[in-house]
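Quick one: the structure is below, questions incoming.
Every protein chain but one is kept in place in this view of the complex.
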Amino acid sequence: MRYSLLSLLANAVSGHKAWKPQWRDAAPQSAYDVVIVGGGGHGLATAYYLAKEHGITNVAVLEKGWIGGGNVGRNTTIIRSNYLLHGNIPLYELSMQLWEKLEQDLNYNAMISQRGVLNLFHSDGQRDAYARRGNAMRIHGVDAELLDREGVRKLYPFLNFDAARFPIQGGLLQRRGGTARHDAVAWGYARGASDRGVDIVQNCEVTGFTIADGRVTGVRTSRGEIRARKVAIAVAGSSSRVAAMASFRLPIESHVLQAFVSEGLKPIIPGVITFGAGHFYISQSDKGGLVFGGDIDGYNSYAQRGNLPCVEDVCEGGMALMPAIGRARVLRSWAGLVDMSMDGSPIIDRAPVDGLFVNAGWCYGGFKATPGSGFVFAHLIARDAPHPAATRFRLDRFRTGNIIDEKGQGAQPNLH
Amino acid sequence: MLNLASKSAFATLRSASSGKGVVAAQRVGMAVATVMVRRGRAAALADTVRTQFGIELPTGPHWTAANGTMFLGVGPGKWLVINDAQNSAFVQELEDKLQGLASVVEQSGGLGILRLTGPALHETLEKGVQIDLAPAAFPPGSVAVTSIAHVGATLWKLDDAPIFEIAVARSLSTSFFHWLDASASARGLSTDDRPD
Amino acid sequence: MRIPCPFCGPRDAAEFSYLGDASVRRPDSSVPGDGLDAAMQVYVYIRDNPAGPLKEYWYHGAGCHSWLVVDRDTRTHEITGAAEAHSGAVS
Partner (left out) sequence: MTQAQRLAAGGLVDRSTPVSFSFDGKPFTGFAGDTLASALLANGVRLVGRSFKYHRPRGIFSAGPEEPNALVELRAGARREPNTKATCVELYDGLSAESQNRWPSLAFDLHAVNQFASPLLVAGFYYKTFMWPSAFWERLYEPAIRRAAGLGRLSGESDPDSYEKATAFCDLLVIGAGPAGLAAALVAGRAGVRVILAESDFVLGGRLNCETHEIDGAPGSAWARQAEDELATLPNVRIMRRTSVFGVYDGECGAIERVADHMPAPPEHAPRQRLWKIVARQTILATGAVERSIVFGGNDRPGVMLGSAMRTYVNRFAAAPGRRIAVFTTGDDGWRTARDLRTAGLSVECVVDTRHTIAPDVLSLTGDTAVYLGSHVVDAFGGHGLRSIDIRDAGGIRKRVAVDALAVSGGWNPDVALATHLGASPTWSDAKAAFLATEPPRSMALAGAAAGHWTLAEALHDGGTLGMDAATRYGHPQLAQPRFRTSDEATEVQACWHVGGARSKAFVDLQNDVTDRDIALAAREGFRSVEHLKRYTTLGMATDQGRTSNVGGLAIMAELTGRTIAETGTTRARPPHIPVAIGAFAGLHRDTHFKPTRLTSGHQWATGQGATFVDAGQWLRAQWFARPGETDWLQSVTREVRTVRSAVGVCDVSTLGKIALTGPDVGTFLDRIYINTFSTLDVGKVRYGVMLREDGFVMDDGTTARLAPDHWMMSTTTANAAKVMQHLEFCHQVLWPELDVQMVSVTEQWAQYAVAGPRSRALLQQLLGTVADLSNEAFPYLACREFRCGSLPVRLYRISFSGELAYEIAVPANYGDALAQALIDAGRDLGVAPYGTEALSVMRIEKGHVAGNEINGQTIASDLGLGRMMSTRKDYVGRVMAARPALVDSKRPSLVGLKPVDPAARLRAGAHFVARGVPASPETDDGYMTSTAFSPTLGHWIGLGLLADGPRRTGERLRAYDPVRAGDVDVEVVPPVFVDPKGERLRA
């Protein structure tokens, strides 16, 4: 059923009894053209674009739990394409362009809200680094503005300008950046894919791959064996574990990233603010909660929960940036498992097994990349060649030295 | 001839509160050095320290002292040595005595050291030290290298009164003092500047 | 998390820096050989990243400055032991 104000009105009259499941809760069939492991944002988007862009609809998305239960539903909902390096910008900008028409494309309101993403700087050196980044963005046709202190003050007069340890000197603003309703992204893609014939199979855990003569032939699951001509892995957080089932290793560690939401409040923060000196970022949801976060906890973890020192760090950053939030209360914290790659950038490539594809290593960037990641991954799977916006996310870059290290931190995942 | 005046790390810091919940006295004029054992010379070093200083070299986070010289264990094979005899040649003498057994590195100017006492001391330290300082867990003789309100600190307990001493990097003395003053303010911090 | 530093005793994890998997061994780069480049690449970049017990490097930078090898379970964060990374470094 197509969603519209009209259909909503019609259903309201009939007591909303006529709505159908937003996606089919399919039972697995014995064989597919493509099996996608992981029913998160990237997996669902990949399925959607396989169907829509490449006409490949004999596809199953296998999810061990319920769709959207991983990072697509555990992030701080920020979308942006304010990256520095040529390897990264095209993908995130492709993603941004897909965000901009996603709702009409999916016929699903994911509340894409382009209220602006501001990265603050606090010194001349940081200003120049942001100028370098902003210029790189402009070179790629991405919007970027460098604001001075007064420019920032005009947007966010309530920030701590006067009594700060690291006074705000300005910021890099991407007006097209903003937020999206994260769960709705997963559901919208699921609905779109399902409508095009993709099987979305929940509670179906992949336990192994079947490989013959160096080529993948299917997967073993908790609901039986499924044959597939191609298998794609999109299981950020668990990439290493799934890769190990196909006997290859990745330059990835799994880390825990916490996020926080406050009690609901009347609007106070219009856009997204990133406080570089404090490892803190914040926005306010449409429902009124302040949504904020900071760095990863910094140690390998599969526990999907973090610890108090990181909570303190994040809130210290928040209070340094805007002491007006002191009396707002943290309502809930949660944590996601993030793939921290060795250079801080993702891997979208063929795996060392024929017919097997891997999409992993998203670090902090996974949610904002969802549409783009799905788009280019579908391209890679369908055409067996990388999409032009994703040519550099190769597994062999660590061997060749063509690494994509935005922060310059080197091979230490917890520092990216 | 170069003749310079010395200025201690906490020289200019005064409490904003009144009261004597915590009394902080700056220790000045002490000779301080880091002593690090040379490879394979631990036993010989312990012998020499015993004979030269009458001190049983601590092997863990503890201090032992004799005749105005204190060896504080701050890491495996590493000690902070403090001498309060106002002897500017102490570190050189120490180096000479431990020649070949340990490396001796002068730190006399790099630290600010406070002696802390007072009835509110425990509740004040609790606000920054994330180590159990109860008498049973941290008896006199204990040493801890830790972090207090993001400032690195070495603290040790002299007796059960309790008397604590805390050493912090000179550059961070202002930030450390802010923590101390704020944390003790409910019952007051007084700074006692007399050298002991 | 409280990490039982062998020298200092149990300390808040915030006093430590993390370096990850301690089971990787640095190839002897002073000995040239055909496999050196590949071995070094594995050492620098490739990790098992297990869900379960892991030996990992923690550096007690705010304490005794020891590099530790800590036994920790990445599923539960339970720590079952910690030792100085190389006891041969001193004594």
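By letter and in written order, the chains are A, B and C; residue numbering begins at 1 in each of them.
Everything that follows uses one rule, which is that a residue touches a chain if its C-beta (ideal position, glycine included) is under 8 Å from a C-beta of that chain, and two chains touch if they have at least 3 such contacts.
Small disclaimer: the values here were computed from a predicted structure and weren't measured.
Student: In the complete complex, the chain left out here touches which of the visible ones?
Tutor: Computed over the complete complex, the missing chain touches A, B, C.
Student: One chain isn't shown here. Among A:T46, A:S81 or A:Q114, which residue touches it?
Tutor: A:Q114
Student: At which residues does chain C meet the chain that is not included here?
Tutor: That gives, for chain C, the contact residues 1-2, 10, 17, 19, 26, 29-30, 36-37, 40-41, 43-45, 57, 59, 61, 65-67, 76-77, 84-86, 88-89.
Student: Contact with the hidden chain only, please: which chain A residues?
Tutor: 3-5, 7-9, 12-13, 15-17, 19-23, 25, 65-66, 68-69, 73, 86, 89-90, 100-101, 103-104, 107-115, 122-123, 125, 127-136, 138-140, 144-146, 158, 160, 163-166, 172, 181, 183-184, 187-188, 202, 262-268, 278, 284, 286-288, 303, 305, 307-308, 311-312, 314-320, 323-334, 399-403, 405, 407-411
Student: For chain B, which residues touch the unseen chain?
Tutor: 1-9, 12, 17, 34, 36-40, 78, 88-89, 102-103, 105-111, 123, 126-127, 129-132, 134, 137, 149-151, 169-172, 174-176, 178-179, 182-183, 185-186
Throughout what follows, only the chains that are shown with their structure count from here on.
Student: With chain centres defined as C-alpha means, what is the inter-centre distance between chain A and chain C in Å?
Tutor: Computed from C-alpha means, the inter-chain centre distance equals 30 Å.
Student: Where the CA atoms of chain A average out and where those of chain B average out, how many Å apart are those spots?
Tutor: Distance between chain centres: 49 Å.
Student: Return the residues of chain C touching two or more other chains; collapse runs of consecutive numbers into ranges.
Tutor: Touching at least two other chains: 12, 14.
Student: So in the complex, which bits of chain B are touching chain C?
Tutor: Contacts found on chain B: 37, 39-40, 42, 60-61, 73-78, 130-131, 144-147, 152.
Student: So in the complex, which bits of chain C are touching chain A?
Tutor: Going through chain C, the ones touching chain A are 1, 12-14, 18-21, 38, 41, 44-51, 54, 56, 72, 74-77.
Student: Can you name the residues of chain A that touch chain C in the complex?
Tutor: 238, 240-241, 244, 249-254, 298-303, 307, 309, 342, 398-399, 411-414
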